[in-house]
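Heads up, one of the protein chains got dropped from this complex, but the rest are sitting where they should.
Letters A and B mark the chains as written, and numbering starts fresh at 1 in each.
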Amino acid sequence: MTSQGDEATPRSVQLSVDGTVVTATEGDSLLAVCRGLGVEVPTLCYGDTLTARNACRICVVELDGNRTLVPACSRPAEEGQVVHTDSARVRTSRKVVLELLGSSVDLSLTKGVEAWNERYEADPSRFGPSAAPAGIGERDRRVTGEHHHADPLTAATVAQPAKIDNPLYVRDYSKCILCFKCVDACGEQWQNTFAISAAGRGFDARIATEFDVALTDSACVYCGNCIAVCPTGALMSTAEFDLRGAGNWAPERQHETTTVCSYCGVGCNLTVHVQDNEIVNISSPSDHDVTHGNLCIKGRFGYVNVQPPRRRVKD
Amino acid sequence: MFGAGGGTSSYQEVVESDLIVMWGSNARNAHPIFFQHVLRAVRRNAKLYVVDPRRTETAQWADLWLGPEVGTDIALANTMARVIIEQDLVHHEFIERATVGFDTFAASVAAWTLERGEAVTGVPAWAIEEMAVAYARADRAQMCWTLGITEHHNGTDNVLALINLALLCGHVGRYGAGLNPLRGQNNVQGGGDMGAIPNRLPGFQDMADAEVQQRFTAAWNHPIRAQHGLHLAQMFEAMDEGGLKALYVIGENPAQSEANTAQAVQRLGRLDHLVVQDIVLTRTAALADVVLPATAAWCETEGTVTNSERRVQRVRQAVQPPAGARDDIAIIAAVSERLGRSLGATDSEAVWNEVRALSPMHRGMSYERLEALGGIQWPCYHEDRLEPSFLHGRLWATDPTERGARAPFSIVQDESPVDQLTADFPLRLTTGRRLDSYNSGVQSGAFLSPLRQGETIDLSPHDAETLGVTEGDLVRVVSRRGALVAPVRLDRGLRSGLAFMTMHFPDEVATNDLTIDALDPKSGTAEFKATAIRIERHDTDPPAAPAVDN
Partner (left out) sequence: MDLHFTAKDPTTAERDAVDDVLGAPLDRTAVDRAATGQYLRAERGGAAVRRQRHLLLPALLALVDRVGWISPEGLDYIGLRLGVAPAEVYGVASFYALLALEPRLTRSVVHVCVDLACRMAGGVDEQRHRYEDSDTLVVDSACLGQCDRAPAAMVTEPGAPARHRVDAREATVIAQCGEASLTLLRRVDVIAPTDLDAYRAHGGYVALRRALDIGPAAVRAEVDAAGLVGRGGAAFPTGRKWAAVAAAPGQPHHLVCNADESEPGTFKDRVILEGDPFAVIEAMTIAAYATGCEHGWIYLRGEYPLARARLEEAMARARRGGLLGPNVMGRGFAFDVEVFRGAGAYICGEETAIFNSIEGYRGEPRTKPPFPVEVGLFGRPTLVNNVETLINVLPIVADGAAEYRRLGTVGSPGPKLFCLSGSVRSPGVYEVPFGTTLGGLIERAGGLTEGRTLQAVLIGGAAGSFVGPEQLDLPLTFEATRAAGTTVGSGVVMVIDDQADLVDLVTRIAAFFRDESCGQCVPCRVGTVRQEEAILRLSVGKRQRHERAHDLEILHDVGQTMRDASICGLGQTAWNAIESALTRFKLFPEDAP
């Protein structure tokens, strides 16, 4: 933290949200305005350290004078706006977005979905039974422009085997809602490594390395900043993946402590996730202005040397 | 710099600057999160200049990369200074008001024509001129450096040469413009802050200052000896001469990290008594008479560290240490107790409050406030406000009293590396870090990194062809001090004549058997960056690498 910056002070504007008149800073997102008022707006692709990508469309609100609904995450507050966050149109769109995602993606580790499904009466099963999962690499081989003929009696999904090709993390794209956050964090907005990109188009769009090469052949530097922003558990450290697989992942036995990384002089804050006195994950607070939630391979994965079996005091 | 040892700017100022120079720093690998701030600036259209003999990952981001001969940084800086003076791009007002020694300095660089600069550094004149002009013309320019500047026999002079450039252009003491050494370890800055340098007390207070002495004497109820201590290199020299008989090493592995390790280990052997306090049994600990098992500072203890933007931050205990390992403070207190003197309350906050009581620049940083603000940059004199994020703003004050002492230009001369290239040792070996490893590998060696490839001797494709070797071939690397065997790796970022190694795998390949212990007399840092070597073909299999057991 510092005591001074040099940005100009923006104007304040007045708008109405569900009938409440509120003063906001011009340029703030409607999402920020709603949250400031305590109005709950669900989000999935929104990340506090990333430019709003505006892809999941679950945060849509109704804005008088607009033909379509608008995304709260990326629509700036303007003078005189009249916003409705719980109109019938809004509820329908949120319900259907939840159904579309819930029917095509494994949302079992996505926070908030259960409550939202209830609130918006979403029924992801309405499109019929799920289609059989794709084989290894099958979705990566889909050709753009070539129509994919599927059995209409089942609902197409993105289900496929998890990609496990390196010792540090697992990519389970059955859980990917294509929020683009990992791409943005790996790319221009933070890490600038560009190991992954969205590839393909439409329902065949996916997050991929070039030609779907293994992560170990890609540009990946294992900073894990993609894991940090993934909202659905599609990206996960191997440590967590293995503990979950063995049935030993126990959030109720975990605690988090924020400290400072020991690997160089930059001073990155590390949030150490500990279960039964073992470090099970490391993250960084997204609201800290040294890291903005980002770390490098050493900070995120270099904790192994202090783990119990490694150090023993001999008598 | 001008009385306080720390980078002058905050990271956020780097983001908001117009031009950034990374000089002798491969921050993309060695300080990845700092480099994210640099890249944010680049994405906001800041210009990036990188000076490094290697075309590193950092250099690949540069709008212009300059690759001087190893050890010609002063020649390059002085040539730039002459361009700036010649083209009248200096900041006249700042120089007049806030600096001293400009005329002598200008005279000292007058001989550094672009032609001479190019001849000495190898960098084309157009590139030197372009960078000089761009640096001088930028509204906000940042000069950042790391060990590529300091790990030379004249490292301090290298730093002074860079400071001269900032003074010429007024690129210090303002928001967004500054001089920033990036610290290699998480508490290099904090160690200095706390007085772990031979001539300072906590808060960079001069131990020769009577008022300071009095304050500490009163607080500690013990007189302060106003005598400069030894820096690391002087300690090792003193072991030779018998002037130093006992050594207490805390969290350092000199048996592997010192240049010319063979000699360093020999010297450690001459000690009467060696105590090592560490979290694992390092090579140095293996030589010790007493080993004190300690807790890992970053996750098993409470305390503070200071980062490269002078921000003091809390470290906190996240896990219980292994049985028998003790907190550093507790160990020191216990040692003190055995020596017959109690240190009083020794929980980390009590120690910190003692620092605050004695060091004015830390006074405003209560634990509570550090917690609430996510760390605080020094100086922080008051509990109810914060100082500007940059240092030396006083230099811009119009009131001479407020402005205080002027910042001096320094006359610095170009000097070749001590380890000279000859027909027997024709290649220049320089050293550095890789992204996934750290120093001698004690901490970073344990985790499974997909990037890790072990130690290699990196050569330019051209040299490899000349030597008749290719990627993966084992070669013998010989310096005037030692020899080792390592596999070849080809790096297109190296020019002919330049080779590169790390020091991450000393158990397998002891790079520091090669390096020279020529020292910078002021800082005590060795010239790790400039070793003369030759490469010989090696046609036998390497010995199997011993397993690392930390």
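The definition used in the following text is that a residue touches a chain if its C-beta (ideal position, glycine included) is under 8 Å from a C-beta of that chain, and two chains touch if they have at least 3 such contacts.
Keep in mind that what you see is a predicted model, and the values were worked out from it rather than measured.
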Options A:Ala155, A:Ala185 or A:Val274, residue touching the unrepresented chain: A:Ala155
Residue touching the undisplayed chain, where the options are A:Val83, A:Ala195, A:Ala239 or A:Leu270: A:Ala195
Touching the absent chain when the full complex is considered, from A:Ala132, A:Ala219 or A:Ala250: A:Ala219
Residue numbers in subunit B that touch the chain omitted from display: 28, 42, 45, 47-48, 55, 57-68, 122-124, 126-127, 460-462, 492-497
Contact set of subunit A toward the excluded chain (per top definition): 52, 54-58, 60, 68-69, 71, 74-76, 89, 92-93, 95-97, 100-101, 103-104, 126-128, 141, 143-148, 150, 152-153, 155-156, 177-178, 180, 187, 192-205, 208-211, 213, 217-219
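Heads up, the rule we're going with is that only the chains that are shown with their structure count from here on.
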Whole-Å gap between the CA centroids of subunit A and subunit B: 37
Subunit B-facing residues of subunit A, complex: 1-6, 166-168, 188, 190-192, 215-216, 220-223, 257-270, 272, 274, 277-279, 285, 287-292, 294-299, 301-308, 310-313, 315
Complex interface listing, subunit B residues touching subunit A: 10-13, 16, 30-34, 36, 39, 43, 61, 175-176, 182-189, 279-280, 293, 296-300, 305-309, 311, 313-320, 322-325, 373-377, 385-389, 435-438, 442-451, 550
